[in-house]
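There's a structure below that I have some questions on.
Of the protein chains in this complex, one is absent; all others appear in place.
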Amino acid sequence: MIGYHYFDVQLKFRDFDNVELTPIYFRGCVLNSLEKFFGEIGGKTSLDIVKFSVEQRRVVFRVPEEFYKRIHTVITLIGHYQEVPCHFQVLKTSRTPLDFKKHLIGEDYCEED
Amino acid sequence: MEQTNGFYDFCIPYNKDDKVLRGLLNELVELGYKTIAIEQSFDHSKKEPGKRGSEMFPEPHNIENIRQEFANKLKILQRITILYVDVNVSHAMGVSLNLRKFNLIAGQPKTEAALTHCCTSFNGDIITFDPTAGSRLLVQRKPYLIAVRRGMYFEIKYSPAIADSNNRKDMIKVAQNYCTKGKSRNIIFSSGALHEFQLRGPYDVANLSYIFGLSENQGKNAIDRFCRQLFLRAESRRLGKTIMFVKGNGPIVFSDSSDENQSDHDVPDEMDALVKETTSEEEPERECSQANKRLKVA
């Protein structure tokens, strides 16, 4: 059985109107920069989007455990989404499935272990 | 003792546009930073060398109003980054009064010789590098260790890696060089963000240690504890040698109760650090260098 790591990410954009936010595009954006940064061998993984909300601009996805660090790095380093400056803020990471909960920023980050 | 809280971000470039700066600061508050430094850049090499003795360094920007606005949310420090090529800068720094008004002094050497000088005798706190200039300047092992012993910190800015993916390779190279040459001791992370979308949360930044060759602990310390030490060092440099009086208030009670110990715990530590730095930092080294000179002469 493969262990998964779950990410809860808040998407912030400078001008949201010029952005077409869909799960496919988001996934493409992450995987693209992952491959650019870690190459063909180090940057191929499966990324399953668990939840996606355009209104809240939040997404929960999961990646295999050994890619946890790389994905976290790449998410941090993404600066542009469709040419618009953006900030993907990782709200919470966990080994157990996540859901959109009532969550205040900075309140309960989980320590990476 | 001035109290500062984590997390730290010691490089927020000053922006004339008040709105942008405010946006940055608001975002910093939201991400959970408590202590930040507003950076002011100064290119020493561009000044004509004619007038000596006069003030070369600019006054710090007036940020009183911003400071007041964020009074209980952020502790705002001021930092100057001196870009320089030759060692004349140390004379100018010695006579400058304006420099004292800055909390932190950072050096950004442009040449190999300047980098060595920066590590060995620069009277500042931070050594930084220009990520857009490529990785020509790589620190050597000896100067690096000397800088570590002097308590200087090397800065890695992460926002250039976010803004432009072409810089990433060079940044990784520089950072990995620190790792090769001295196990990445005395590294701090800071943002250098031009607008609020280049800022990242502290935990995300700590996680960048993965690509910069630091261990996880070093990564966390790079935005927290090391910055605190850096701040203390800078304060001690600013104040010079100071006499301290400790006065007891009321009867002295030696007690074992844990909560009292806890609350008092921070203070002696910091004082120790301060005293150590003021006394031990400056003198042995000066003596050392003098001894060396004498040897050479002999």
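Labels for the chains are A and B, by order of writing; each one numbers its residues from 1.
The criterion applied here is as follows: contacts are C-beta pairs under 8 Å (C-beta built on N, C-alpha and C of every residue); 3 or more make two chains touch, one makes a residue touch a chain.
Basically, contacts and distances are computed from a predicted model.
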| item | value |
| --- | --- |
| Hidden subunit of the complex - UniProt protein name among "Trafficking protein particle complex subunit", "ABC transporter domain-containing protein", "Ribonuclease P/MRP protein subunit POP5" or "Large ribosomal subunit protein bL21m" | "Ribonuclease P/MRP protein subunit POP5" |
| Among B:V20, B:I63 or B:L138, the residue in touch with the chain that has been omitted | B:L138 |
| Hidden partner chain, residues of subunit A it touches | 35-43 |
| Where the unshown chain meets subunit B, residue by residue | 135, 138, 141, 165, 168-173, 176-177, 179-180, 211, 213 |
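Rule of thumb we're sticking to: only the chains that are shown with their structure count from here on.
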| item | value |
| --- | --- |
| Complex contacts: residues of subunit A adjacent to subunit B | 12, 14, 33, 36-37, 69-70, 72-73, 75-79, 85-87, 89-90, 105-106, 109, 112 |
| Subunit A-facing residues of subunit B, complex | 30-32, 158, 161-163, 165, 168, 195-201, 203-205, 207-208, 210-211, 216 |
